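Omission of a single protein chain aside, the complex is shown with its protein chains in their original locations.
For chain A:
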Amino acid sequence: MKARVIVTLKNGVLDPQGQAIEGSLASLSFGGVSNVRQGKVFDFEIEGTDEQAARSQIKAMCEKLLANTVIENFAIEISH
């Protein structure tokens, strides 16, 4: 199975990098863009066919390493 984990900053956590990117987009004349937030994507393969088991394993991986749950949320996508 292929898995994708998307880690994003929680609402209310200041994202100076997102703000800098937003400013840069504006300077490139891309109008109407607001609330830019920068995140991370992890793609990997995981053995097995049981999607539920994989999902709970990946959730544990996120909580223990991939995300800092003090400031970040995570979302898990699995495809076969």
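Everything below uses one rule, namely that contacts are C-beta pairs under 8 Å (C-beta built on N, C-alpha and C of every residue); 3 or more make two chains touch, one makes a residue touch a chain; residues count from 1.
The criterion applied here is as follows: contacts and distances are computed from a predicted model.
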item	value
Hidden chain of the complex, named as in its UniProt record, picked from "Phosphoribosylformylglycinamidine synthase subunit PurQ", "ABC transporter ATP-binding protein", "Aminomethyltransferase" or "Lactate utilization protein A"	"Phosphoribosylformylglycinamidine synthase subunit PurQ"
For chain A, the residues touching the chain missing from this view	13-14, 16-17, 20, 64-66, 68, 70-71
